[in-house]
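For this view, one protein chain was removed and the others were kept in their places.
Let's turn to chain A:
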């Protein structure tokens, strides 16, 4: 294990490279890539690597990038791509196809606001757009976590009980371009961590078809199987964490990251890097004697419903932060989680939409606003409180 100074984009690409090399004695690695800010550096890094039994195809669009991954995975290879924002929207049709064909493609997404009007800064709305389409989604908060999660996503997605694409998210610039010392395992360790890719439905020489027409009852069955496999991914992820600790001697962050929640009466709930800011605000509030905790959601799909409900139990005030907005409704995370809480006040705060800074003082304002509420209200923008 050695430390390297890497941006999160490069860390994602390095994790993919190590995973790619680990499949050299299997069917190899093939990836389609296309640049878009703030994800570009990930594909550039990948394009500069020498990968035995690997090929990185520089295609003409994100749609084709995922197309190449689909072809590669359908031929039994390991596969990876990276994108953001409009690139993800352009890729969406093939993300659906990869999910529907149950192909274990891993993706790194540098979350960015969708345009036009053009805006290159962070917003979770791009990945959330694909929330319901059968891809695993994990959101990260720092470089090490991102590296570890991308690496582990291969093991998770390729697990025979799971077999579906996995998307690992990092907020654009805030995380994608942050350079930090990152522990990088040796190839030999990664080889031990990742079994050779096996895609049971892989095209071979027998004439079976992938992706044919289905009748409603067949689709219904396949959707339910996919749903069950997605639910199983929560348990499989715990197993992956076990293997991770055994081989690398470190912890892989779990599906949820609770921080000082046990005795808390108030919770700040968030995705991604805002969770780290929330932890600092929690520490300050604790110094003032306030019983505040933070719950960072890493895994959004599958959503660890029971574990979240346990964290919510007995809390009296819950602030749910959203760096996104489902227009005409409110925050997506709030929409997902509010029903799991019994607390008298569950309030949605829209924070950092379109890439605005979310600083500790914003979250202090959130805590003050939360304290003054007798009941839950409609979603509010933190800039307006």
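For this structure, a couple of remarks:
In this section, a residue touches a chain if its C-beta (ideal position, glycine included) is under 8 Å from a C-beta of that chain, and two chains touch if they have at least 3 such contacts; residues count from 1.
One rule holds in what follows: contacts and distances are computed from a predicted model.
Within the choices "Glucose/mannose transport system permease protein", "Succinate dehydrogenase/fumarate reductase iron-sulfur subunit", "2-ketoisovalerate ferredoxin oxidoreductase subunit beta" or "Phosphate ABC transporter ATP-binding protein", the name that UniProt assigns to the complex's undisplayed chain is "2-ketoisovalerate ferredoxin oxidoreductase subunit beta". Contact with the chain that does not appear here is found for just one residue of A:28, A:87 or A:330, A:28.
For the chain missing from the display, the contacting residue among A:47, A:75, A:133 or A:196 is A:75, taking the whole complex into account.
Residues of chain A in touch with the missing chain: 27-28, 30, 32, 53-55, 57-61, 63-77, 79, 93-94, 97, 101, 203-215, 218.
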